[in-house]
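Shown here: the complex without one of its protein chains, the others still in place.
First chain written, first letter: the chains are A, B and C, and each begins at residue 1.
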Amino acid sequence: MTYAAPGSRAKSAPLMGRDTEPTLFEMSVEGRRAYQLRTTDIDVKPMGAYLPVEHLATQPVKLAAVSERDLVAHFTRLSHRQFAVDLGMYPLGSCTMKYNPKFCDTVANEPGLAKVHPGTPAHLTQGWLEILVDLEDRLCEITGMAAATLQPAAGAAGELTGLLLMRAYHEARGDARRRVIIPDSAHGTNPASVTLGGYEVTTIPSDERGLVDVEALKGALGPDVAGIMLTNPNTVGLFEEEIIEIAGLVHDVGGLLYYDGANLNAILGVVRPGDMGFDIVHMNLHKTFATPHGGGGPGAGPVAVAAHLAEYLPGPRAQRADKGGFEWTTPASSIGRVHGWHGNALVLARALAYIEVHGAEGLTAVAHHAVLNANWLKQRVAAILPAAYDRPCMHEAVLTATPWKKANDVRALDVAKRLMEEGFHAPTVYFPLIVDEALMFEPTETESLQSLEALALALELIHAESLTNPEFLHDAPRTTPVRRVDEARAARQLMATEDAAGRS
Amino acid sequence: MTYAAPGSRAKSAPLMGRDTEPTLFEMSVEGRRAYQLRTTDIDVKPMGAYLPVEHLATQPVKLAAVSERDLVAHFTRLSHRQFAVDLGMYPLGSCTMKYNPKFCDTVANEPGLAKVHPGTPAHLTQGWLEILVDLEDRLCEITGMAAATLQPAAGAAGELTGLLLMRAYHEARGDARRRVIIPDSAHGTNPASVTLGGYEVTTIPSDERGLVDVEALKGALGPDVAGIMLTNPNTVGLFEEEIIEIAGLVHDVGGLLYYDGANLNAILGVVRPGDMGFDIVHMNLHKTFATPHGGGGPGAGPVAVAAHLAEYLPGPRAQRADKGGFEWTTPASSIGRVHGWHGNALVLARALAYIEVHGAEGLTAVAHHAVLNANWLKQRVAAILPAAYDRPCMHEAVLTATPWKKANDVRALDVAKRLMEEGFHAPTVYFPLIVDEALMFEPTETESLQSLEALALALELIHAESLTNPEFLHDAPRTTPVRRVDEARAARQLMATEDAAGRS
Amino acid sequence: MANYLPHTESEVQEMLAFLGMNSMDDLFAHIPESLRIAGGLNLAPGRSEPDVADQIAHYTSRNKSTNDLVCFAGGGAYDHEVPSVVRALASRSEFVTAYTPYQPEVAQGVLQAIFEYQTMIARLSGLPIANASLYDAATALVEAVNMAAGATKRAKLVISAGVHPHWRQVVRTFARGTGHELVVAPLRDGVTDWSAVNCDGAAAVVASYPNYLGVVEDMAAARHVATASGALFVVGTDPVLASILKTPGTWGADIVVGEGQPFGTPLSYGGPYLGLFACTEEQIRRLPGRLVGETVDVDGRRAFVTTLRAREQDIRREKATSNVCTNQTLMAVGAAIQLGYLGTEGLRDVAERCVAGAHYAADALTSLPGVELAVTAPFGREFALRLPIDASIAIAALADDGILAGLSVAALAGDEDAGVNDPQNVLLVSVTEKRTRREIDAFVVALGKLVK
Partner (left out) sequence: MANYLPHTESEVQEMLAFLGMNSMDDLFAHIPESLRIAGGLNLAPGRSEPDVADQIAHYTSRNKSTNDLVCFAGGGAYDHEVPSVVRALASRSEFVTAYTPYQPEVAQGVLQAIFEYQTMIARLSGLPIANASLYDAATALVEAVNMAAGATKRAKLVISAGVHPHWRQVVRTFARGTGHELVVAPLRDGVTDWSAVNCDGAAAVVASYPNYLGVVEDMAAARHVATASGALFVVGTDPVLASILKTPGTWGADIVVGEGQPFGTPLSYGGPYLGLFACTEEQIRRLPGRLVGETVDVDGRRAFVTTLRAREQDIRREKATSNVCTNQTLMAVGAAIQLGYLGTEGLRDVAERCVAGAHYAADALTSLPGVELAVTAPFGREFALRLPIDASIAIAALADDGILAGLSVAALAGDEDAGVNDPQNVLLVSVTEKRTRREIDAFVVALGKLVK
């Protein structure tokens, strides 16, 4: 019998068992096929009739050969091996894993949006241009800025775009600047973007409150500082209360303020980056505006700017035309394109739908509830898991397992792994780097009080176990499809393809 | 804190754990809400303004009150607690659990089909009428009959419809008949339908070959016999080779032959009920034509008849109009409607799409492969699980665990339960009733050789276990969300609602 | 040709060889040669999915859907909102591609969803037991009268002419087998006149609440007739209005049936729909269809399972009270999701909007010359409108204005007693929560052009 893994055995579906799911290649049998194509009535000659033979492959690239039935079984089982917001709480700090309304899926599936070629002329895509203009309007209002580009495909792309805007601004003034200041709590994309933006990173420490150390900032500032990148609330979930002073200090040396909008969910309708003094703001629509994360993307990272930076924005931009309707324009001193087409358009349409459903009050309620949930949880578990900083938090709470480590050698990772067995996705651990044994919980506004209480009870249970049976925690999880994996081996004996794994 | 089950705890998702999933009512919190409605600009006055107050409820009917997020989590987790064809092999005999092409889902979701009101006049629904006519044509060709009704919503509804056609036929001849003959292997719906059709059941035994005992049939026949109901292949998966003789015998006494089409998958393009001598045929579109079973429906059970029965068919029927186009007509002596509207229309559209994709050759290949798979499996495991009848089978194989029971007190049920742990849905057990310790495997044509081999290996493993450790089998399954359930208690202490369970 | 078959040619050969065969035909060698189709089926060759999609597009291009026509048609099939979230959940493939939950260990998903469905339908009915679904309302009514006949050992069915004509037709059809005798109680100005018929010896008295013309009838009178004659009281209900009206159980119904389509099922040209069925505890041994009950597994964990199976055809065979096997589970799961979405408050909100919209429309439409209510009794979400012209002509004409004006009562009733005079001029108009004031106003304008 032809060797191949059985495509229809469901032992890897957690419903049934805990076996390994074969790869598509292991299930492959030469000659089997799933695909069907339209009848076109066009003759297909041997490729040599169209193309010089020296270009033609002598061997076909081997993919897999499975039946449609096995394809479905395979990916359905894989989906059962995957946690997701739709299954339960995902309190992954900094990621805003809130519920993603299904309505927005419907919007993204509209043929009148999803089946439009990006090169279709503007007069045939007025609906799309209006969507882009409407979203830009809303995002500017929410952030307190003057104009925005919707091209960046994710937060990091937005950061780099923002830094290039900063650079364009300074260069237009003949003002060559060298450095960008970043707090030590910053997300890794911030320093990486600074480098790619052609600047040097100057890291400043956070103070014992978890906030920007204003004195250190003053020390770092100088005429060669192009700007500062901040999140506010910052990555430890705290609001930078001295933001007005900070903005003043940076502006005084001619620098610009960049707002990393990853945490915008906390302040919707409450405060605006523009009002705080920021010049450039990126947003993670996949966080704040609930476009789903897709297992790691797609997202969208629009960048909004104050009026003095609008002329540098990437182009083309959809704009209202003087004669009515909408048109593409490119700003006078545009830095150029940052995306192959118009950005992650369907993600943008989802975000607009989300904003429209919520409206002004709804968005404010989002922030209120997100912050309420985080504070409630923080306080609820304070006795066992102290907050890294003893201040009111915003939409997320950074707790620390340092006492657990000291007492029983139980680490943040152990808590995270054990939580899965209790039916919760792990919080973010070991981020931000400045907090020892950090556990960063972001419940988001879509989790109920009952769920938060259940999480707290699970943490209390785990705490009790840490006292009596720390090994039980080191050993977790046991109920998941796989248990702790050998990460070192993955890196040492790299097998990033079926071929590398020796199964080609 | 308000008592309610936490909606976002995923411990019941088999991915995470094995807890019980709370009911929607347990998750309910008064005042919570998911629903949103369109703005209509119509004033809604207190209902007393429209309706006499004595009709108005004094208390609202209590449903549940959950957030959209919790609704999604609840039903997504429930879906993870459910086996399905899309997860793996479902060799449930008599049910034809083949792969259901996703393309047919797309068809059923077309707004031009799914969003049509059934009372829309014929001139505005010509597309729908043509679908019905086209499907009727195809089904008649496949079964070798003259005309068909598409109204019956499932196989059993088709049976009863067919019996009423039989009755109408005899009555039109002033020929009051009393009895309908059924083999002892028949599916339970057959005798139940006979009773509802106003006939008495005469059961005839199967012979030691598993086929109709022709002598017994002769003994049962008489002038008061309205007809006979047969499946062919029959419910033990064998072809009734004497069908021509049988048909002659029944017709000779003035009876009609009813074909239970549940097993039609085995003979597509190979033989036709009409050619065998059947007068009335129902089909289970949810079996043969792969419209999904939906956890127990919807199906569709069209009934095709020979020309002499066409005038009795239910109406209205979609027909080609003389003046072109399509129209509704009701046959002269119609028995009347058997469905509130036109039948399970979207199921019918799915089946038509399936037939069109396959075409003549494709449907024949379906039967070939289905029969090949069943025979291969039967032979492959013959050494451990003997076939109930030592003959070539058709699309399903009825095996018997009698030797296992005798040797080690391991029963068909134990095999079924243990198979789940090995990643396969159980076969049908204890059906048909005439086979002791029956295990009825219907692999269907969409399962691969590799999957069949894996099933065989699992059966060999279980057989080995039965010899050394029968308790292990009695104890199965252990890896599923729940284990064997107390069925007696369910019936004794009936709790068929949340209220009955005392949790209202 | 289709590509859903996995076997390669060489696998087929290998498998045949294992069976000692040479060709596929050998598999069928035991079938009499004379029966085997020689040239194959006379069907068109198979085509690829994209090709068939073109064929489907040909069909759909000649249907008018609610994307084309603003829908005021009802009559048991209503144009309610089906939110994205409900569609997404109900179409999860685990629900769609499962069989009847015979193996509870791996079917808790469907079982629990049905348990929740049963709970909600029982509550809306005001009765303690609801089954796991039947085909549709019409066939559910057949099961109901069969149950009543079984319970009373009687054969006479007294049915109000307010019961949907199609449901009556279906009861009539199946009565050919059971031998039940149908007596239709006529309507007077939209309300059943029970005194016009002899109910003695009835197995069932069947009323509709509201009736098919939208009228909210006096259920006390119907209950009284049933009690007086020793019949079971069967009520056909609109489950949406059940959230604002007194439940049929409150009115003393023994059996409640209804059409569950409004709960998450699209109009679907009439099917698959969802037959609702609820009854008292006394009738449980005669309950048709599947029933899910709660129990525990061997570890004491809560579990759900189909129960009281001994009622069903597979065990009871010719003595079963019903032959139903495959039912409409997926629609029931969808209904549970939709009702979970709406909740107590939402369902009532929907019902109230339907009623308010219907009255707004009735007021506006009857302001047109020659247009009046065909019956003056109080109505809920739909109403019978007498036009100065044939209702079918009005429907056809308004379709050109993008409006599906309603249903022709004459067409709906067919051979059944329509319950109104000159039914060909009566239009049955229904308003759901989706209909806006602008749409209704446009309807009035369009009809106005026609009747002027």
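Note that a residue touches a chain if its C-beta (ideal position, glycine included) is under 8 Å from a C-beta of that chain, and two chains touch if they have at least 3 such contacts.
From a predicted model like this one, the values you see are computed outputs, not experimental measurements.
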Visible chains that the absent chain touches, using the contact criterion stated earlier: A, B, C
Selected from A:218, A:251, A:320 or A:339 as touching the chain missing from the view: A:339
Option touching the unshown chain, where A:168, A:455 or A:473 are the choices: A:168
Touching the absent chain when the full complex is considered, from A:136, A:213, A:414 or A:447: A:447
Absent-chain contact - pick from A:9, A:177, A:317 or A:358: A:358
Positions on subunit B where the hidden chain makes contact: 1-2, 7, 15-16, 29-39, 67-70, 72, 76, 101-103, 105-106
Missing-partner contacts on subunit C, residue numbers: 49-50, 81, 83-84, 88, 93, 434
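Keep in mind that, in the parts below, only the chains that are shown with their structure count from here on.
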Approximate Å spacing (C-alpha centroids) for the pair subunit A, subunit B: 45
Separation of subunit B from subunit C, taking each centre as the mean of its C-alpha atoms, in whole Å: 19
Residue list for subunit A, restricted to those that touch at least two other chains: 1-2, 7, 15-16, 29, 32, 36, 67-70, 72, 76, 101-102
Multi-chain contact sites of subunit C, meaning residues that touch two or more partners: 2, 4-7, 11, 14, 47-49, 83, 85, 88, 93, 106
